[in-house]
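All protein chains but one are shown at their positions in the complex.
Every chain is named by a letter (A, B and C) in the order it is written, and numbering of its residues begins at 1.
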Amino acid sequence: MTTQVIMLNGASSSGKSGIARCLQAMLPDPWLTLGTDTLVAALPASLRRGDSGISFGPEGRVDTGPAFRALDVAWSQGIASMARAGARIVVDEVFLGGPASQARWREALRGLEVLWVGVRCEPAVAEGRELARGDRVPGMARRQAELVHQGVRYDLWVDTTRAEALECARMIADRV
Amino acid sequence: MTTQVIMLNGASSSGKSGIARCLQAMLPDPWLTLGTDTLVAALPASLRRGDSGISFGPEGRVDTGPAFRALDVAWSQGIASMARAGARIVVDEVFLGGPASQARWREALRGLEVLWVGVRCEPAVAEGRELARGDRVPGMARRQAELVHQGVRYDLWVDTTRAEALECARMIADRV
Amino acid sequence: MTTQVIMLNGASSSGKSGIARCLQAMLPDPWLTLGTDTLVAALPASLRRGDSGISFGPEGRVDTGPAFRALDVAWSQGIASMARAGARIVVDEVFLGGPASQARWREALRGLEVLWVGVRCEPAVAEGRELARGDRVPGMARRQAELVHQGVRYDLWVDTTRAEALECARMIADRV
Partner (left out) sequence: MTTQVIMLNGASSSGKSGIARCLQAMLPDPWLTLGTDTLVAALPASLRRGDSGISFGPEGRVDTGPAFRALDVAWSQGIASMARAGARIVVDEVFLGGPASQARWREALRGLEVLWVGVRCEPAVAEGRELARGDRVPGMARRQAELVHQGVRYDLWVDTTRAEALECARMIADRV
């Protein structure tokens, strides 16, 4: 069966978005890219600051409250429906909850053909890239580097430390 | 029954996004804002240029091809699922197909409580705002001004020609 | 003598940028638009947060430290040199220091033909537009509304409360 969803999970500044855009350019069918950043941009401004939403604290700490988590559940079910309706989707995600996040997505995506991809980058390198991007809260890259992968199971790992986004995308495209 | 989806339909530069952000700030529950711009940003770059995707031509002409339209159908079904899963959603849309676009959304949103809002702005004023934004293809505002409303039925009209986004949002919020 | 610099001074969310883009579209010669936002984007990330740079606090409070102010002085001298070298420039500014800011710019722009324009908007309306933009710290619009104009002298006032950016730009263009 052909892949319907490519789930890219990795820390902030690990290089997921670049891989997603390369996949979109490289795969013969049209694929949408949607992810955490899309959801965060869709929130009311107050939920990007307050306790019940998502907050970006010092040293790269990210906290989520009940209102954000409820929307996140609905969001993942919506993504699954898009895929069931025929859209191929690259999901650009950060499993802040590790295996619990994966379980939630697995539940939402039930019945769909999903390729689970772990996107890894050595923390020191990711931290340098976070600095080079200049628009991210410093510290997220390092803090999340291990965290988001603990206890998560993948079909495929890619490592952007020494491989370009395009090479990683090729490895993934070969499995689609 | 309480409103689950607020559908804002209006031409480019008619002021929908500003109304959506005011609604998010004003309504007691958290509402997501998603729309055409979100979908376009999620497309492969090639579909934002090519014949099968969406193309922004001279004089504000917007054409959509089969690949875009198929993704658009899946997208609207995904939005509906998010709402069914409990997320309240402001949809920021441009019914390029007029009543056919509305019929498609009506079908996708079946069973949900939807408030249909037409966002109008006098073409000459919208055109000036398009110029003031500076990041839109000139001509879309005028070209779409009438087009997107022809044959579409609403619960409520708002007109941004002389009313601020905040006032329009208040009128909508009163109906939610 | 023909105008070389159009200085737009007004509070955050008073509508300066929209006027600037309309002026650029309307004036026969090519004009650059540069301003506070350009300078802030050019700063090291640390100066957009720290005490010596510029900081955006709660309730719309903006504080500037010595490092920012030194760069700001150099910035205004650079803008003046561009104008002396033949570039026509719309400066999109916020005189946080009121007359002291104007004196500093007057000194930098010495010998150039400058049109000083005050951009006003009723605080309640500006506050609504700030909400509608969604990307500004809430409170700046109201806090700065009076502050930036106190003791400042203009060739021309425009008021965006009820006039569109395009109309304001026309009034300015008539004086260039």
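Basically, a contact is a pair of C-beta atoms (placed from the backbone, for glycine too) under 8 Å apart; a residue touches a chain by one contact, two chains touch by 3 or more.
Note that this is a predicted model, so its numbers are computed, not measured.
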Full-complex touch with the removed chain, picking from C:3, C:33 or C:160, is C:33
Looking at A:34, A:74, A:94 or A:125, which residue reaches the missing chain? A:125
Using the touch rule from the top, list residues of chain C that touch the missing partner. 21, 24-25, 30-34, 38-39, 41-47, 52-53, 67, 70-71, 73-75, 77-87
Would you write out the residues of chain A that touch the absent chain, in ascending order? 17-19, 21-22, 24-25, 125, 128-129, 131-134, 162, 164-167
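One rule holds in what follows: only the chains that are shown with their structure count from here on.
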Suppose you list every residue number at the chain A-chain B interface; are over half of them used by both chains (same) or under half (different)? same
Chain A and chain C have mean C-alpha positions lying a whole-number Å distance apart equal to 39
Rounded to a whole Å, what is the gap between the Cα centroids of chain A and chain B? 27
Which residue numbers or ranges of chain A touch two or more of the other chains? 45
